[in-house]
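Just one protein chain is left out here, and the rest sit where they should.
For chain A:
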Amino acid sequence: MKTILQANKISKTYGKKGTAKYTAINNLSFEMKEGEFIGIMGPSGSGKTTLLNMVATLDPLTDGEITIDGISVSSMNEDQLSDFRSQNLGFIFQDFNLLENMTVFENIALPLSLQNKKLDKIQSSVHQVASLLGIGDITEKYPAELSGGQKQRTAIARALIHEPTLLLADEPTGALDSQNAATLLDTLVDLNEERKVSILMVTHDPRSASYCSRLLFIKDGKLDRELFPSGTRDEFHQEILAVLGDLDRIPLAGVRS
């Protein structure tokens, strides 16, 4: 299997010179193979969103190197990073981040428009991905007219249309009810298993995490442990809950300083 993401001893420190520094990510390394569905978990303030933003090239590294699909993104300038994101990455956010002044169709088409693809190609791709996600009949609506689940599907369609190397999801079920969340996660699993889409997802929800093929637990900016599913999804869920309980106990004991 090809390695599509490699984080090598990355660190992120906030705070200017002379002020108190805060280390969000501390000398962290991990690898991701093509077709993996990795979940990142950890308590609030553990640095999981910072990690995702660094992988997403939105937040520059203080130290270390990130390589995506063999390309090092650490040394790129702003424009190069923009282009890299628009071609190689797909994003799903908790609050969907759909552009509410554009129709569903326009939202989904945007990544291809930005690459100046031909209109025919754009139209056929949008129809294809929209029907794959079951939103083929609402493409002329505006986001304000959609339900939460429909919005998230639109966001996924937009994240997938340009066939990115890596799909990044930040709490994708955070704004959904349990029914819609389950449907969404099933969709992600389908995409992962059938279309071999590699997914990196940050979540604090153990239920969502149980859909992943590998879990990384972050604590105090460091990789605390890894977890692989062994039995059924429910068993995996229980296992995750146990780990989280374990992680939570330590700060209560007052070790964190």
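In the analysis below, a contact is a pair of C-beta atoms (placed from the backbone, for glycine too) under 8 Å apart; a residue touches a chain by one contact, two chains touch by 3 or more; residues count from 1.
The rule is short, and it goes like this: contacts and distances are computed from a predicted model.
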Checklist entry - Given the options "ATP synthase subunit b", "Succinate--CoA ligase [ADP-forming] subunit beta", "Xanthine dehydrogenase family protein subunit M" or "FtsX-like permease family protein", which would UniProt use as the protein name of the unshown chain? => result "FtsX-like permease family protein"
Checklist outcome for this item: Among A:31, A:83 or A:226, contact with the omitted chain is made only by A:83
Checklist outcome for this item: Among the options A:30, A:91 or A:236, the absent chain makes contact with A:91
Checklist entry - Hey, which of A:34, A:69 or A:106 is the one touching the hidden chain? => result A:106
Checklist entry - Which residues does chain A use to touch the chain missing from this display? => result 56, 58, 78-79, 81-87, 89, 91, 93, 97-103, 106, 109-114, 116, 119, 122-123, 142, 144-145, 158
